[in-house]
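Shown here: the complex without one of its protein chains, the others still in place.
Chains: A, B and C, in written order; residue numbering restarts at 1 for each.
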Amino acid sequence: MFYREAGQFKTTYRADMATFPITQDRIGIAIILMVAFTVIPYFGSNFFLHAIMIPFLIFALAAIGLNILTGYTGLLSLGTGGFMGVGAYACYKLATIFPEVHILIWVVTSGFVSAAVGIVFGLPSLRIKGFYLAVATLASQFFLSWCFIRIPWLVNYNVSNAIEVPRRTLFGVHVTGPEATPHARYFVVLAIVVAMTWLASNLVRGRIGRMWMAVRDMDIAAELMGIKLLNTKLLAFAVSSFYCGVAGAMLVFLYYGSAEATAFSINQSFAILSMVIIGGLGSLLGSFLGAALIFMLPLLLPPFLGSLGLSIQAATAEHLSFMVIGALIVFFLIVEPHGLARLWQIAKQKLRVWPYPY
Amino acid sequence: MRAPDETTIKAGQTLLSVEGVSLSFGGVKAIRNVSFDIRKGEIRAIIGPNGAGKTSMLNVINGFYHPQEGQITFKGIKRKKMRPHDAATGGIARTFQNVALFKSMTTLDNIMAGRTLRMHKSFFWQLLRYGPAEQEEIEHRRKVEEIIDFLEIQHIRRVPVGRLPYGLQKRVELGRALAMEPELLLLDEPMAGMNLEEKEDMCRYVIDVNNHYGTTIALIEHDMGVVMDLANRVVVLDYGQKIADGTPDEVKANKAVIDAYLGVAH
Amino acid sequence: MLCVKPYSMFCKIFIIPFYEMWELPDIFVQTLWEGLVGGTLYSLIALGFVLIFKASGVFNFAQGIMVVFAALSLVGLHAIGVPAILALALTVLIMLVLAFAIERVVLRPLVNQPDIILFMATFGLTYFLIGFGELIFGGDPKVMITKQLYIPTGTLSFDFAGGRVEMQKLDITAVVVASLMVAVLAVFFSKTRIGRALRAVADSHKAALSVGISLNQIWIIVWFAAGLVALVTGIMWGARSEVSFALEIIALKALPVLILGGFTSIPGAIVGGLIIGVGEKVGEIYWGPLFGRGIESWLAYMIALVFLLFRPQGLFGEKIIERV
Partner (left out) sequence: MRMKGLLVGAVLASTAVIPAFVSSASAQDTIYVPLFSYRTGPFAGSGIPIANGMSDYLNMLNERDGGINGVKLVVEECETGYNTEKGVACYESTKAKNPVITNPYSTGITLQLIPRASVDKIPVLSMAYGLSASAVGQSFPWVFNPPATYWDGLSMIIKYIADKEGGFAKLKGKTIGYIFFDGGYGREPLPLLEIFAKKYGFETKLYPVPPAEMQNQSGQWLNVRKDKPDWMIMWGWGAMNPTAVKEAARIKFPMDKFVGIWWSGGDDDARPAGDDAKGYLTLNFNGVGSQYPAVQDIIKHLVSKGKSQTQPDKVGENLYNRGIYNSVLIAEAIRNAQKITGKKVVTGEDVRRGLESLTITQARWKELGLEGFGAPITNVNCTDHNGHHAAYMQQWDGKKWVKITDWIAPLKDEVRPLLEAAAADYVAKNAGWPKRTESCDRPS
């Protein structure tokens, strides 16, 4: 009843092509942004901001990166963790070689390094498809993981073999390092993620997004329409790796505060992939929903079970949360194989015609 | 937006010719030593029984298959083999026998995808979207809306094409090919599986495209009636070989063609 | 001489490794043997993948955890006092129940979904089985009941070219069991009615339906067969080190094997496994020092990747002709 577009006529193509053509959607997104920028930082505890919101946003960004590759271009990748690692290590090197440049600039530009690496490992994609490509990306994952451990130059020969995060401020407020409050970090992460999500949505709705989706849906037809397959796929690899790289850099510099190579292991790749698929392939909104479900569930389940009066051991809660995540993945796939984003669309469709069934 | 070395070809001159083309997969010979030409502005039909090598011929023309022998001359440029990208930039568009649309994209996006080669705003502007990229998008949207109006598919603009019935999909596919503003349009059985009404609509679109945009058309079709009505000239393939070439009336009277269609033993 | 200290890169890559092979033939033979055994075990895991992929097109990510789960069940049952042989029988039963449950709860509702969705469902299954397994059996590693299952242990030593080559009886058993397993599967696929039905399903689901084969039964059978393969794999790997959840990671090694052998070929899985197994061992021993050793984590994938660039369809796959 409230979600009706009747009476909203578009008189220009520009209005028709807007990011959110329906007024209610625009209001909705404005409310979400307002909550994210004001209500959450005001009411949220440090735990909520630092242990839940910050990683959630960072993983959502990584999921967007993988979604560009897998969801939009149809190239299945199991190497996300490796590309995130490239971003993190690149950021660390750049920040220590050029300490005078502000660290947040390096966080964002480290993505270029991982984009370059992504292009190199994307080259086989011209000849290899489907699950074969997925296994090929595993090669990049394991090789990169090995490099992170084996090349001491990457960690400036630290005895700990780990990235150590320098203290940096923005407008006099600590944004990285131990003095940075969860609030400061949260605002930085939120700003980067919102901006990059907006850019991604511009890309996927324009010519480039159509090229990616064309390659995904029917690569032969796309080629015969003059879309160069290799360039298009490599562009997808580059953009995807860029996003993953930035997410990786943020993960270390704004969340972990220090990281070993194991932070970018194969398990990270699997986690991001499940976020993308549960959230919805080819949907930016889905990346957020998937990240929320996969990342938050294991954190929320133990206190939730505890609040039901079930007093269980920490380990048992962990086992149960594994089982529940597994069951939920299967459940959501059965209910809606196209992910949470499609569920949301269906819900909107229902709202649009409510109270009539259709 | 044409290749710089292009020579302008006037109506009636040869736009494309294939000479002595042979194609085989492993031991199977799909096309044997076939030559014919397509003249600018005409509707050229390629007919023949099942397995005659018609679709393979189209695949050779737009570069999806590479023939072992022979050459292709398009707009005066001789090639051993065509590459898909050269074909597309040179102005060859096509539709497919089994509809090769981008299934999860909407009708609008499918046809907009046909404009890809004509859109040039860089990655950077695409990222920002507002400004030049949007301007370009609007310009092309206008063109695409013309095509949508022309094909009368306004009502399915926002529907993912995978959900459309077959007849409409064929129409969207034609729209996508038209969006490329091709000089040569290859249609692979555009009327297969359609009912009479849909066929008539499709015939009308083909003729309109030919008249209105002056597009040269090469089509594969099984329905003899349709072919005889539409085509200026017809080439007949059987078992990968050319058995006849000429106007519909000439072909209709050709003994080899009659044999091929009636199934006289070879 | 080409090779004088300090050795040139050329020398380290092209001369020294071969010289070492020739100089210490017993080590070389031992390397080949270790590679062969490792490869056989990779093949076994790959075989589980292939069985399921062939019949249902599902890329079964859960094969690794099935290996762990089967081995844990066996050891767990024995730990609560069930005699070893009975425990083995009961574990087989558990794998059958698991196959039923997976078919009923996961596969049937997802029939006709795209490959990636089914792949993801097995991903969910993996999470579930990890949690379930740890809940029941605990996360601590267990010792495989090798002796109780009458698996021979000990070593066979041969004198060879002035050195010795040692073969673990356990490894020999693994190779024999794996070969038997493949032989049985080959006979099963080519001689029995169900086997032929499975092949029909592999070719076309519709064709299988049209000759009256129930897809559901077939899925249960292949998942059960994969479960049995997982059990054998679990026993063998478990006996080599221990039964723990860390084994699951090793199962990923089956993926380059699949690339090499093709996703649908049983002989491919075997030959691919052997190539990967021997390739990575020989690479580690003779070329590993170039990289400071420990390159096994990615060598197999790189071998597979390079191979793919030349033969995208795998060793036994047919050349793909694309049609439009």
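Note that in this section a contact is a pair of C-beta atoms (placed from the backbone, for glycine too) under 8 Å apart; a residue touches a chain by one contact, two chains touch by 3 or more.
Quick caveat, the model's predicted, so the values are computed rather than measured.
Trainee: In the intact complex, which of the depicted chains does the undisplayed chain touch?
Mentor: Listed by label, the shown chains it touches are A, C.
Trainee: If the hidden chain were put back, which of A:142, A:237 or A:253 would touch it?
Mentor: Of the candidates A:142, A:237 or A:253, A:142 is in touch with the missing chain.
Trainee: For the chain that's not shown, point to the residue among A:64, A:239, A:263 or A:278 touching it.
Mentor: Checking the options A:64, A:239, A:263 or A:278, the one contacting the hidden chain is A:263.
Trainee: Contacts of subunit A with the missing chain: which residues?
Mentor: Answer for subunit A: residues 43-48, 50-52, 55, 96, 99, 142, 145-146, 149-150, 156, 158-162, 164-167, 177-179, 255-263, 265-266, 298-300, 302-304, 307-308, 313-315, 317-319, 322, 347 touch the chain left out.
Trainee: Which residues does subunit C use to touch the chain missing from this display?
Mentor: 20, 24, 27, 30-31, 34, 37-38, 134, 138-141, 143-144, 155, 166, 168, 237, 240-242, 244-247, 249-250, 252-253, 280-281, 284-285, 288, 292-294, 296-297
Everything below uses one rule, namely that only the chains that are shown with their structure count from here on.
Trainee: Consider the two chain pairs A-C and A-B; indicate the one with the greater count of contacting C-beta pairs.
Mentor: A-C
Trainee: Can you work out the whole-Å distance between the CA centroids of subunit B and subunit C?
Mentor: It comes to 48 Å between the two C-alpha centres.
Trainee: Please compute the C-alpha centroid of subunit A, do the same for subunit B, then give the distance between them in whole Å.
Mentor: It comes to 41 Å between the two C-alpha centres.
Trainee: Please tell me the distance, in whole Å, between the geometric centres of subunit A and subunit C computed from their C-alpha atoms.
Mentor: Averaging C-alpha atoms per chain gives centres 32 Å apart.
Trainee: Out of subunit B, which residues touch more than one other chain, so two or more?
Mentor: 64, 96, 100
Trainee: Can you list the subunit A residues in contact with two or more other chains?
Mentor: 220-221, 224
Trainee: Show which residues of subunit A lie in contact with subunit B when the two form their complex.
Mentor: 13-14, 17, 199, 202-203, 205-208, 210-211, 213-214, 216-218, 220-228, 235, 282
Trainee: Which residues of subunit B touch subunit A once you look at their complex with the stated criterion?
Mentor: 62-64, 84-85, 87-89, 93-94, 96, 100-105, 109, 112-117, 119, 121, 123, 126-129, 133-134, 137-138, 141-142, 145, 176, 180
Trainee: Under the definition above, what is the set of subunit C residues touching subunit A in their complex?
Mentor: 59, 105-106, 109-110, 113-117, 119-121, 123-132, 134-135, 139, 249, 252, 255-256, 258-259, 263, 291-292, 294-295, 297-298, 301-302, 304-305, 308-309, 312, 314, 322, 324
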